[in-house]
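One protein chain is absent from this view; the other protein chains keep their places.
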Amino acid sequence: MTTASSQTRLVTAAYDPLARMSAADWLKRNLFSSVWQTLLTLVTAAVLLRFFWFVLDWGVINAVWVTSDPDVCRAATGACWAVIVEKHRPMLFGLYPYDEHWRLVLMMVIYLVTVVVSLMPRNWNLRFLVPLWLVAAVSIGVLMFGGVLGLRYVPTSEWGGLPLTMLLFTGTVLFGMPVAVLLALGRRAPLPVARGVSVVFIEALRGVPLITILFVAVNVFPLFLPAGVQVDKLLRITIGIAIFFACYQAEVIRGGLQAIPRGQYEAAASLSLTYWQTTSRIILPQALRICLPAITNHIIAAMKNTSFVIIIGLFDILTATTAVMQDPLWRKFYVEAYLFVAAVYLFFGYALSLYARKVEKWIASGRI
Amino acid sequence: MSQSTSTQAADAPIISLHNVSKWYGQFQVLCAVDLDVRKGERVVVCGPSGSGKSTLIRCINRLEVHQEGRIFVKGLEMTDNVKNIDAIRRNIGMVFQNFNLFPHLTVLENLTLGPMLTRHMKKADAEDLAMHFLRKVRIPEQARKYPLQLSGGQQQRVAIARSLCMEPEIMLFDEPTSALDPEMIKEVLDTMIELAESGMTMIVVTHEMGFARTVADNVVFMADGRMVESAPPEEFFGNPREERTRTFLDQILKH
Partner (left out) sequence: MIDATPARDGQPSARRSKDLLYSEGFRAAAYQIALAAAVVFVGLFLYQNVVENLQRQNIATGFGFLREVSQFEIGETLINYSARDTYARALLVGLLNTLSVSAAGIVLATIIGFSVGIARVSNNWLLQRIATGYVEIVRNVPVILQVIFWAAVTRNLPAPRQALELWGLGFLSNRGLTFATPVADPAHGWMFLALVAGIALAGIGDRWARRHREATGKHVDMLWPSLAVVIGLPLVVWLAFGAPHLISFPERKGFSFVGGYTISPEFVALMTGISLYASGFIAEIVRAGIEATPKGQVEAARSIALRPRFIMRYVVLPQALRVIVPPLTSQYVSLIKNSSIAVVVGYPDLVNIGNTVMNQTGQAVEAIAVMMTVYLIISVVTSLLMNTYNRLVAIKER
């Protein structure tokens, strides 16, 4: 076996044109293959160089990095990164009481550690993960709310910034994924009523903008509840985003379910597994693996969608930054501030998609 | 129901089909089929494609639902009663043309899943059982691999072992060698022959006439949803009664 495979590798290496291409060949093929291509390359390169030079000139050479005086920035011709240094606390933490910001830093550390640990395959064991998340949830709750252990109580209406974005995102995925699975199963169920309910629910919610759902969460949801029962606004909004997310994700998962051959159901039936045993042990594990790339796309979209809460006045990182940019002294430097926020989203989005690519590799190699 | 009291005579059929019919829309796939199989009996079902032979055995464990007639397994009638369906399926192992192994589980997990979930065995016991049957089909060394890492013949033997782990009294084989490369057919047939020698009740849908000749107690020929002929192999191959059987045997044995 080993000799055979190493031989194959040798053979492919010998015939792989890319592997043997010299730098000159590569340049000729990809940049200067014809007069027209050469022209295109030169023009593009010129534009690109100009752009990079501008970025360098504006963003580095003439930039102001640290100052608490906006006039210093105004005098400079470059970027004013000082606005981020100066305003990073209201941008990152929103309305949360200034003296308690350390609690949010601690919360983010706990959160990130929990997430990173949970993403490693060797920790995929419910007996470890469930207690881990319980501990994380309780300690994050204690840190965020306070009111115990001598911590000052902070209501959810004062939560804000990046921690809020993280909580919204996590709540969306944790609550939305199971709903998505149920909706997808409902849409493929043998029972017509279950199919009908799922189809109407999914299609109706996919047909309207997220904002209208957030309006429902804020303005209509309280009307649904019996008198005297109240649900926190933050929770209502999280549920709204999560259900919206679930409807899109349900369609993705349905695609995965459709890809499972009939024989898998039949083999499970011949082992006399029940519907739920078949679904949870045989069908879903395969369906979710199949549509993992699409699932990740929607998870990343869910992270971007948390920014919609600006419309209903939750202070996530974007709302907080926009509020900070109302400051007449600093608002001229909005480009720098929004670039920073964009970079935060890009960072987390990129990290998620890198991780997803890794998971796909693990799946392909049979590791999970 | 009188049939549910399963005190039966020793030679009473373990599987019994009376007048079973089935339609796909307007098209009748099974026409009033009668079949009795006694304990330990080996029946080979053959016939041209589209003759309803696969549908027939799939009706026995209700992967397909028959619309007329009655099917009894060990005295229990196969109706839409979920208790009966469950009891009957536990007694019947099924091997498919395309193996239908669970690709996301290792060979060992494929084998232990049924015993653990439906027979509530402990993991260690289920694994012992699984290794026992993997040794029977001669691939215990593949236990930790995934199905798609095995050859077709190995996969089909794993599928046989998976069914055996449910310790059924009856095994159904739905064209078990049709999806295999020629050089792998023998290893699967050998496994099936060993199984037959151990006294397992088997219904095998196959085109392997050599297997039918050596192993079968009874060969059934089907065409157009009807059972055309049913006879012991010597008679079936030596002196077929029906014209259609003769034509079929001519076609299949000529090359």
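First chain written, first letter: the chains are A and B, and each begins at residue 1.
Rule of thumb we're sticking to: a residue touches a chain if its C-beta (ideal position, glycine included) is under 8 Å from a C-beta of that chain, and two chains touch if they have at least 3 such contacts.
Here the structure is a predicted model, which means the values were calculated and not measured.
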item	value
Selected from A:Ala75, A:Val148, A:Ala227 or A:Ala364 as touching the chain missing from the view	A:Ala227
Residue touching the undisplayed chain, where the options are B:Glu68, B:Asp128 or B:Glu197	B:Glu68
Listed residues A:Ala63, A:Ile140 or A:Leu318, member touching the removed chain	A:Leu318
Options A:Asn62, A:Asn219 or A:Gln258, residue touching the unrepresented chain	A:Asn219
Contact with the hidden chain (one of A:Trp159, A:Phe175 or A:Phe308)	A:Phe308
Chain B, residues in touch with the chain not shown (by the definition above)	1, 62-63, 65, 67-70, 77, 79-85
Hidden partner chain, residues of chain A it touches	30-31, 33, 37, 40-41, 44-45, 48, 188, 190-194, 197, 204, 206-212, 215-216, 219-220, 222-227, 265-266, 269, 274-275, 278, 300, 304-305, 307-308, 310-311, 318, 322, 325, 332, 334-335, 338, 341-342, 345-346, 349-350
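Convention: only the chains that are shown with their structure count from here on.
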item	value
Chain A and chain B, separation of their C-alpha mean positions in angstrom	49
Parts of chain A lying in touch with chain B, wherever the complex brings them together	261, 263-264, 266-267, 269-273, 277, 281-282, 285-286, 289, 366
Residues of chain B that touch chain A when the two form their complex	61-63, 85-86, 89-90, 92-94, 96, 98, 100-104, 113-114, 117-118, 146, 149, 162-163, 166
